[in-house]
Every structure is written in C-alpha cells, then in structure tokens.
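As structure tokens, the structure follows; a few thoughts come after it.
A single protein chain has been removed from this complex, and every other one stays in its place.
Order of writing sets the labels: A, B and C. Residues in every chain begin at 1.
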C-alpha cells in the first residue's frame, strides 16, 4: 500500500525515510501509513482460524489427565482449553472466548474461588456433580446450562462414583486483553455438601414470567441453572409452531432459544451469549456471517458444518470455533442440536454488531 | 386557610374581593389561594373509599344478568363493574382502576374488539372459556392470569355447557381521565374455535429464562397467560426457602410473586401491576401505605383485612379496594392467597411512587 | 347502543331488568353494557374544550389581585389558574395540566414549600424575581424556562420595585386524580437573598455536552434554568439550516426545541413536556392531532390558531388549551414564537402516545 505513495523514491529520500523511521522507533512511535492495511482491514481478518475438536479426542485426554493430575488449590481446576492454531502460544478458542473440557473424577472436589471472568458450564453428558455458586448447590445434568457470573464464589464436587466431564466457557481472553481480571481464593472446605435437585436460585427465579418481589435481583443473572427439560420443550414448540404455520423459527427448520437473565431480559451473561439451536432432519441453513466469534458444541445428532473454507462432519460432543465474519452454514440429515456461545453481547454493547445473511433464491 | 390571610377584612374590602372573584369567573380563572388545601393536601386525600364486595353477592347478580342480558355487539361484554361509593356516578373501583365480574353463559361468545385500554382476566373459579387474543386461543382456568395488552383484538367463547365467571381488570378510569382511549370493533365471527391447552404465546415465551430468537417481542408482553401451576409453585418455594432460613419472602410468612413481561422483565402491563400474595397460616402483616390504589381478590383461604379505618372479614372471591395511602394489613389464621392489581407502574413511571411500612417493635 | 340489544323487550322483561339494575346499585355495581360508549369511545371525547385566554385580560386581573390579596403562608402563592369550561368546578386548563398566571408585587416574597407536583415557570415578560430552588437562587427573566421538579423546596422573591407576572405550569390535575400529592411547608424566612445572574445548577450543568463528574445527577433534572438566549439561538439555527437546505425543522418554516434533562436526555420534567416553537413569517402548519392535552402561550408575534372547531387570533401572552386529539394548526403572517407544555411524557411512559399529521397534497 505504501509503495503506491512513493512511486519514484531516490536513494537519498530512502535514506532520509530510514532515518526518520529509526528516530520514530527510538521515540516509541509507529507511523500509521505503513500499517494501516493490517490495522484497519476492509473487513475482519482474524488471526484465529476455523477449528474442530472431536469429543472422541478430548474426552480420553481429559480422562488421562484425571489419572495423572490432581485437582486442588493452585491449579484449581482440571480443565483443558481448546487452543486455536491461529493464536499460537495462547489457550484461546477465539480472541475473546475460552472453551475447555473440565473433568472431575469420582468423589473429587474443585476448591472455591471467584474472579471477574464470567463463566458457564454446559453438560453434554453425565451427572452427579454439584457446583456450589455462592453457597447455593446447583446440580449439573445432561443438557443443562449452569452460570457462574463474575465474582461469584464457586466450587464443584462430584458426589458419585463415576467421573463427569463437561465444557466450561469463559471470557478469559477478553478479560486478559482488557487487563480487567481480579481473582480470589475461597475457603478450602466446601461451603455445602447438599445435593438438592433444584437450587435456591431456581426455586426463586425459575418460574416463567414470575418475579419474586422479596428477592431483589443482583446485576448479574439471579437464575443460574437452565434445565434441559425446558430448553428441549422450547425448541420443540418452535418447530411444532412452524408445522402449524405460525412464526417462531429463525429460518425454515431452525429453532433457537437464547438463555436470558429473567431480571433484565438481556443476555444471561454480560460478555457471552448462550443459545441452543435445533435443526430439523433434512435441513440446510442459510450462510451467515457475524462480526464476532463463537464456539459451538454439538449436543445431539450429526451433520456437516461449513466455517469459512472448512467443512466438518460433526457429531455429539464435537466442538468448533467460528472466527469473526467467517461464513457459517449447516446441513443435517438426522437433525442436530447444538449449543452456541459467542461474544455478541460485547459487540452489541459497544455498537460493533454486524451480521450478514445469505439470501437464497427460491 | 384563606381566612387566616384576611384577619380584619372590611366590608368594602370584601366587596372588592367579591368583585374580583366574579371577574375571575367571567374570565375563566380560578385563584389558587382559595383552593390550595384541597388541590395540594399534605398527603393524599382520596375521594375513593375503602370498599368490600362479597363474591357471594356478585356472582348471583352476574348469573341473573346472564338470564336477562344478551352478550353481543354494542354492549360487547356482560361485565358488571365494582363502583366505589366515593366516586359517585362512576363505575370505577378506584380513580385509576376498573374491576368487574364478567359472566359468560354456556356456549356464549363475546365478540372481538380492541382498545387502548389495557386489560387482564383473573380466574377465581371455573374453566371452559377460551379468550382469543389476536387470534391466539388462550384457555382460561382457575388461578390463571390472562393478559390483553392495549390494541390487541380479543374475543371470548365458552366451549362448555356451564357458565363461567371471572374478574376483569382494566385501566379504564385512567385512560378516560387522560382522554387517551381509542376503540375498534373486530369481525363479528370468532377468529378461531380452537381450544388448545396452551396458547402459541405460551409455547414461545412460557419457558423460564428462555427467549425465542425467531420471535421478536412486541412492546407489550408477548406472554399472555400465567398459569396457576407456576404461580402456586413459585409461592410455595418462597415459603419453603423461608423455612430453610433463606431469603425470598417479603416479610415473615408473606410470599409475593409479580407477573412480568419476559421480554423486558418489567411489569406485565404498562399501566397495571399484577401480583399474587400468599400468607402462611397464623400470619399478621405489617401495615403498609402506598401512594396509588389497588384492588385485591381473595383466591383461597380467609382472613381479616384492614384498609384505612375499615376492617373486613374476607374469604374466597371477595374483592376490596385500597385507596391511595390507606393503611393496609392482613391477619389470617387459615392462610390466604390473594391476587392484587394496582396502578404502581404509573406511579413509578412518573416518579410519584412512595411507600411506608410500619416497623413493628420486636 | 344498548337499545339495539333489546329489540323487542316486554314490559315484564323491563321490570326484571329494572330490578336487576336496582340490585346492582345496592351492591355498588355498574353494568358495562349501559356505559361502554361513554367509557370507551372510538376516539378521545374530552370533556375539556378548546379555550383561549387573552393576556390582556389575565394581566389586569392579576394586578388587581396584587392590590387586594396578600401573598403568604396559607394561600402560598398569588396564582390564578386558567379554568377550562368543559371541566366545571375545577381550576384545570386540561384534565392533566394546571396553568396559572402568578403575580408578585414589588419587594414581595412567596414563602417556601415543596410538593410532589412538578412545576415550571415561563416568563413572557419582565424580570427582577429570583426563585430559590433548594436554596439555589435562579433569576427569572423574559423568555426563560425555570423548573421546580417534585419535592424541591422553592420560594420566590421580587428584588425590584416593579411587579412581575409569569405563568406557572403544574401537573396538579394529574396528581390530584392519581391521589399522589404530598405537600410540605418550608421555613418562613427566605433561604437566601442572593441574586446571582446564574444559578449554581446552571454553572454546573448548563454547558453543551459537558457533564460535571463531581456532581452526580439526581433523578430529576439537575438543570433548572433554560435561558432565552440559548433557546432563541437554537430556533434561529434551525431556520437558517432550512434556508441552507439542511435538515433541522419539523416542517417547512417550523422550528422546535424541546427542553431536556442534560443528565438523561429525556424530558426536563417527568410528567410534562416543554417546548418552544418558532414559525417563520408567512407559515401555515399541517394539522396535527395528539393523544394528550397541551397548553400554549404565544411569546412573540401573532397569528391564527385553529383548535378543533375553534379559530383564534392570538398575540403576545395569549394562552390556549388543546384538548386530546383536537386538530391543531397555525397560520402566521408576522411569524410567531410560542411556548408549549403538554402531558406527552405521561402518554409515552404509559404506552398511550399516538399522533396524526395531516398530509397536505403538494
């Protein structure tokens, strides 16, 4: 780009420029005109790349870590992050999102801590672990989304004789980039060993359209568990309404629910959007592009997903990362349920949201 | 008050004043100083008075109306309003709230219309009627709250061989005072005779913390039915949490849920707040005063309610009106469930909300 | 309307109906079907009527009151309200708005009080009075709008040897209807006799686009004086921009600024909207209808205003009331500046706002 500016530069001029640039460097200055193409591309040019991680690879490695690596104070969690090859040296799935498989062996405990980073767990399989959030024990079961808003103490304990694995999503890369992170250790002993079916926050806030008057909502979501039973019913209803000729789906054969904070109706977390998608058998979605990145995990079914120039066959538990503005589309014969999380709330809060949806000729 | 200003007024001065006041009247002017005490009292002096209406009186009269008065275009609804004696000549329960018993005979239909006035139905007993709101059939059953936001077409039809009665709440007095009312007739024929258990709006929006992405919410609540099953569970949970030593109730033995718009987390209606209260057996509530008026209906149980200087024994179905700033307290031996609606959202939106709660010495 | 329902009613049926209605009355019940047309008209049918008050009538009567009626504790203010003939027995300009001329003689003082009713002063002519709002002395000068948000103590004192008159706008009718009024007397002595050109609130908040970080804004507007110099400049700029071919005016020849709270960007008062309108010479405005009522005062110039079926010639100081949904249009040869206040914020907050604008064929 800059070449175009200096069509006939003499040797002397070049020497003068070199001298100027050396003086810039010495003064801790960098000219825009030599960098603008990389800094301000015409559309996003992410370093992050589309990537796929097979559950069949992740789970055995997590199990092996369970044999070799203790869980406890210091390391804190037996979580193994998905590392995007385009972001070498980092354990980040995308520039803003951390995704990890966490593994807790039979009767194991992960000690309490809290941090400004926002977290959730999504359970693709299994049960038996309770996560205590601010002392409120929250059961983790297949299909559930469990939240840990920023600066909420949390600890996990496996009450069963079987191991359990799930995925963690956090905004670690974003918070690291912003230098916004604070972290505190909690007590070494579990705050509670109670194992109720339903947490206190669900009992107060988990009733549709009903707000408890005596329990003022904090800034973060007061509801910290979204049960599969409800998610499944909501998705099924959208497809049934489509069958009956009524609105509800986002496109033919494609139902979506967003997990939201019942006290504000906004996203369940301030920095991450969580959604569950259901594709009917024999569905092909329109290609979409979104400014911002996301990570998906297949929950049930199988299909083909195209991310940018890559195409993956995906099945239960498989995770993939979608960089900013990469084209995304799905095909499925069997039908497919997939959990998605993204940095959409960040983009919306900052006025940076932008989407593109392919219009398919009829 | 004004007397104090003219301690030694002569006859001539009085004549001059009389002349001035006459000229004011002629010029369509009214002095503040002769009126300020009534216009701007030190605390609200409502014309409306505390009143009680027994269900055992209302229901037979509604039944008798069912025998004598047809339902149909023109009169529109067989609804009989509760008329506050302090507001003579009006059919208003309070200066802002309309409350009525509506009665629909076996197989009867009430034709479609829509209006800027906001409405809801609350069902103290019975079932068999569907209210079609914008063509979406909504079953009405015991304990349910059903909304009709402003300018939504609605019609009712009784699908059973038994009559059904319920209460209607509307903001008719407020809208009348503001001169804000618009009204339109709909088609004479029912939009649908379908009688699904669950309406389409519930299937999309009635899942806790789950927002349908493909069905953007209108300004008014997209959820138009709040089922007793959920309300009951939410109230029960609050009292159980109290038993377990956890927060949730508004005061000892007193659980409250507010019916809210899942797309905004605000009140379910823009001009009326709707709540269900549950008092544990052997409970006595603190006296409260609220700027703004409310109407209550006992849903289950019995007790004693004090409104201002009046004390009523109340049981199932009984309604009472609470004028602005009147002291309100309850006593119950058996326990009591009561539905409340009020003009609180108006007061909050306009910066006029104010409450007082008696502090009881321990 | 109801007649249509009983096409062939027998004498016996009528007797039964009469009996039912008598029992309704006894039980404090009123049927909807005999009242619906009046309660729920197809469009607003205000009791309030269009009315005009000439300044040339108001001012001499206020002066005469200045001779006969003292200002002081009890009567509080020498304010004479504009009373709408359609609202007999009330001192209301419209169902929601109070408008009065207030008159303060040379060196007179009006003592401190505060109330939930929101107030403003608009000065069509004169100067020399300071209104102390929460102890902050605010000069009142020609063309200025001065606010007194709810529950702010305020007192007035005339520092000059000449009387001064202005208009007061309050939401007294609305607050009275809602039973929302609280009122308190302040100290009998003036809080301050300082007469600065600029009040403290202006010095903190009266800079365009600049927010003082050390002075957190209260809920009500922190800026309590809007000076004519700025209003005039803003209106002039809109018309100049129109001359230059740029956007800014609301319709050809018609500039409007709204007085807003710099801490929220919303209306300057929670229950009343205040605006200044400027019509270029030889302008005719489109007819508009607004759900909600307003009161206007001509500030400069003259013209013809049509309100509903009435047409008035208006000049400096003249006030007129516009009932809900009445058609409103202006014609002026000389140009016209007019101050408007309305209950628009109430309608917007409650979801009741509606407007209609005549489309004039080119």
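We take it that a residue touches a chain if its C-beta (ideal position, glycine included) is under 8 Å from a C-beta of that chain, and two chains touch if they have at least 3 such contacts.
Quick caveat, the model's predicted, so the values are computed rather than measured.
Participant: One chain isn't displayed here. Which of the visible ones does it touch?
Facilitator: A, C
Participant: Write down which of C:19, C:240, C:333 or C:358 is the residue touching the left-out chain.
Facilitator: C:240
Participant: For the chain left off this view, which of C:42, C:85, C:195 or C:264 is in contact with it?
Facilitator: Final answer for the missing-chain contact: C:264.
Participant: Of the residues in chain A, which ones touch the absent chain?
Facilitator: 1-2, 4-6, 13, 16-17, 20, 23-24, 27-36, 39-46, 48, 51, 53, 57-58, 61, 64-65, 68-70, 72-85, 90-91, 95-96, 100-101, 115-118, 150, 172, 174-184, 219-220, 270-271, 291-293, 323-325, 343, 345-347, 349-352, 354
Participant: For review purposes, identify every residue of chain C that touches the missing chain, sorted by number.
Facilitator: The list for chain C reads 200, 203-215, 221, 223, 226, 230-231, 233-234, 237-238, 240-241, 246-251, 254-265, 268, 275.
Here is the rule we go by: only the chains that are shown with their structure count from here on.
Participant: Pick one for the touching-chains graph, please: line, ring, star, complete, other.
Facilitator: Here the contact pattern is a line, an open path with two ends.
Participant: Farthest from chain B by Cα centre, which chain is it? Let me know.
Facilitator: Looking at centroid distances, A is the chain farthest away.
Participant: Taking each chain's centre as the average of its Cα atoms, which is closest to the average over all protein Cα atoms shown?
Facilitator: B
Participant: Averaging over Cα atoms per chain, report the distance between chain B and chain C in Å.
Facilitator: Centre-to-centre distance between chain B and chain C: 29 Å.
Participant: Round to the nearest whole Å and give the separation of the Cα centres of chain A and chain B.
Facilitator: Between these chains, centre-to-centre, one finds 44 Å.
Participant: Give me the residue numbers in chain A that touch at least two other chains, ranges are fine.
Facilitator: none
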